[in-house]
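In what follows, a structure is listed as structure tokens, so that the remarks can point back to it.
Here the complex is missing a single protein chain, while all its other protein chains stay put.
And then subunit A:
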Amino acid sequence: MSAPTMEERKACWGSRDEFWQCLDKHADDASKCEKLRLAFESRCPQQWVKYFDKRRDFLKYKKKLETEGYHPPEAAGKS
């Protein structure tokens, strides 16, 4: 299986960006963006879909840190 070409990469990134824009608009409600999700999954290799999903989670977490600050999780039983 050969690596995606530049055109294929750009098509994948484009569909990813559309899907993410939809999620941003609907506060991460994936049910509202199903069509774009399918397009995204068809244009990108499976490994890349997983990778970009994780990346989205990370970017959202990073944004949360930047806006809300860091709140360490409550650890029961630890001093």
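The rule we apply is simple: a contact is a pair of C-beta atoms (placed from the backbone, for glycine too) under 8 Å apart; a residue touches a chain by one contact, two chains touch by 3 or more; residues count from 1.
Heads up, the rule we're going with is that contacts and distances are computed from a predicted model.
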Looking only at the UniProt record of the hidden chain, which name from "Synthesis of cytochrome C oxidase 2", "ATP synthase subunit gamma", "Pyruvate dehydrogenase E1 component subunit beta" or "Trafficking protein particle complex subunit 2-like protein" is the right one?
"Synthesis of cytochrome C oxidase 2"
Pick out the residues on subunit A that sit against the missing chain.
1-6, 9, 13, 44-48, 51-52
